[in-house]
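Note that this complex is displayed minus one protein chain, with the remaining chains in position.
Think of it as A, B and C in the order they're written, each chain with its own count starting at 1.
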Amino acid sequence: MLNFIDTVGEAVAGIRDGSTVMIGGFGNAGQPFELIDALLECGATDLTVVNNNAGQGDQGLALLIKEGRVKKMICSFPRQSDSWHFDAKFRAGEIELELVPQGNLAERIRAAGAGIGGFFTPTGYGTMLAEGKETRFLDGKWQVFETPIHADVALIKALKADGKGNLVYRKTARNFGPIMAAAAKHTIAQVAEVLPTGGLDPETVVTPGIYVNSIVKVA
Amino acid sequence: MLNFIDTVGEAVAGIRDGSTVMIGGFGNAGQPFELIDALLECGATDLTVVNNNAGQGDQGLALLIKEGRVKKMICSFPRQSDSWHFDAKFRAGEIELELVPQGNLAERIRAAGAGIGGFFTPTGYGTMLAEGKETRFLDGKWQVFETPIHADVALIKALKADGKGNLVYRKTARNFGPIMAAAAKHTIAQVAEVLPTGGLDPETVVTPGIYVNSIVKVA
Amino acid sequence: MSSQTNIQTSETPLGRDDLARLVARDIKPGSFVNLGIGQPTLVSNYLEPEQNITLHTENGMLGMGPEAVGDQIDEDLINAGKIPVTELPGASYFHHADSFAIMRGGHLDICVLGAFQVSATGDLANWHTGAPDAIPAVGGAMDLATGAKDVFVMMTLLTRDGVSKLVEACTYPLTGIGCVTRVYTDKAVFLTGPDGVRVRETFGCTLEELRRLVPVPLEPAP
Partner (left out) sequence: MSSQTNIQTSETPLGRDDLARLVARDIKPGSFVNLGIGQPTLVSNYLEPEQNITLHTENGMLGMGPEAVGDQIDEDLINAGKIPVTELPGASYFHHADSFAIMRGGHLDICVLGAFQVSATGDLANWHTGAPDAIPAVGGAMDLATGAKDVFVMMTLLTRDGVSKLVEACTYPLTGIGCVTRVYTDKAVFLTGPDGVRVRETFGCTLEELRRLVPVPLEPAP
């Protein structure tokens, strides 16, 4: 069921301790800052967070990590020049890290949404990120077995929604939004604009409304 | 390399005997009739054809089958009220059939384009279409191992192309076009209109030009 | 009153349209639904706008409208049965892998399918008679059967020869295992699952009469 919600606080109110939360964005593009701030405020803790990075600077996901709400990060690129909050928690042994090659991260999220129980990919074969994983020779290459990443909740940012919950994005801010929306049991999208049903061209919809549960307009 | 080609005959001239050819379309929507006619005329034979159906009436793929050019069909729904040419060849033992649940067909084509060596899916588990296939219990369900379907050539139909080979489609004629374009070594698209580079909104491109090798305008 | 009479809700068996109306009424507001080819398509005639149901068609669309007539007919806009249809406001188009990801990823609330046979534990047989000279065609049936949250079957209870299509174990080739949750027939609505068959209501017969037609244990639904 789709709901249009007035505030980011109400939108994230149902997120429970121990949840797996996917957060869209690559760098700052597509990062749903307002929803992340609301998640911080709502107090949910013991979270597993799926994001390409592990927070930057003193905002968004970085603050969630700083405040000790994140038990485990699943990401491809935690270390950045300004990932000091993650770095500190990691060196202190206070956060778990599952490091995933970015393409495996994307494909595993996509697999969860598409009902795929697992797949073989050449990425990572023979590297420490494939240690202990099943391998198989397929299509002339050694490949590694990877499994889907499911989530309880996805927090994403889109440009516009219509009355049916269909979404369109803007430029490279699209990134993980569409696949996270499909992979999570409950998807919350912050958008800049809500159009009436019929306000989006059906040929250009990127995320069909079937994947969206809550929409909140953020000015 | 992308080429704009004047006639469908030149576009299909490189297709060799024994090739695997993906043909877009679901029913008549998105079916590249002119390219199929040109394939019939060019004389290539011993083909493996991947299409959702196995030809309808007395046109397109049905004629290719009637003329004995198709050694094997990989499809989900061969039997229709007007699939008489396929029916006759099949009953005469003159055509091989690999029957694939439609979602497995789509996902196997997508896997080929995305570099996935194989995947597990619940679809077909416990049925005769999974006989002899590896199974595994994943995500709480029994699943079947399926492998990618690669092709030498894809023949697809789109609405518009731009100078970079980017494509957009029309309504449910989109169907298999985008995934076949990605799965084939060489993709030939017939389009109703060719726009200059920059003529398509980058947000609305469905098939990026990287997947397209030859474009021919069909009036 | 005995349980037999308690659950009879109609004096006569239901016709196809009455059955379609009943299925439509049972679909929760806001649901995303795929209606199979044939009898299930009738359900769309009885969905009320207030229900806000979104129809999916496997060939790449959400927000499918009624069958196209006259000038509405557009060969690029068809349903899974290749019938020209229309587009409702708020529709969206996508390619085949994305369309089947919707089905296979468990995102559809309900699909409604026809059947040759349904077993007491919800196995479905609806794609192949198994006859040696039959040319098999499966389409999206297995994806729907396996992927939708709820699979409703619509069928006549008996074959033309008077044999129950609700069976202990399917003799026709299977489409999916343990996937059917409800069976809507002209004579009764059955709830199927791992614990066996419960009868929600009967039409034109008592539960006792139904038990004589159907070779599996039947209990009234709680």
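Quick notes
What we mean here is this: a contact is a pair of C-beta atoms (placed from the backbone, for glycine too) under 8 Å apart; a residue touches a chain by one contact, two chains touch by 3 or more.
Computed from a predicted model, the values in this text were never measured in an experiment.
Here is the thing to keep in mind: the chain we left out touches A, B in the whole complex.
Screening A:Ser19, A:Ser76 or A:Ser214 against the full complex identifies A:Ser76 as the residue touching the chain left out. One of A:Val8, A:Ile36, A:Val70 or A:Ala173 touches the chain omitted from the figure, and that residue is A:Ala173. Within the whole complex, the absent chain has one touching residue among A:Thr123, A:Thr147 or A:Thr197, and that is A:Thr123. Screening B:Ala114, B:Val153 or B:Val216 against the full complex identifies B:Ala114 as the residue touching the chain left out. Within the entire complex, the positions of chain B that touch the omitted partner chain are 1-2, 110, 112-116, 162-164, 166, 182, 197-198, 200, 202-203, 205, 208-211.
Looking at chain A, the residues touching the absent chain are 26-30, 52, 76-80, 83, 86-87, 90-91, 97, 99-107, 109-110, 121-129, 169-179, 206.
Rule of thumb we're sticking to: only the chains that are shown with their structure count from here on.
Mean C-alpha position of chain B lies 30 Å from that of chain C. One finds 35 Å separating the Cα centroids of chain A and chain C. Residues of chain B found to touch two or more other chains are 107, 121-122, 169-171.
Annotation for chain C: residues touching 2 or more other chains are 61, 87, 93-94, 97, 100-101, 104, 147.
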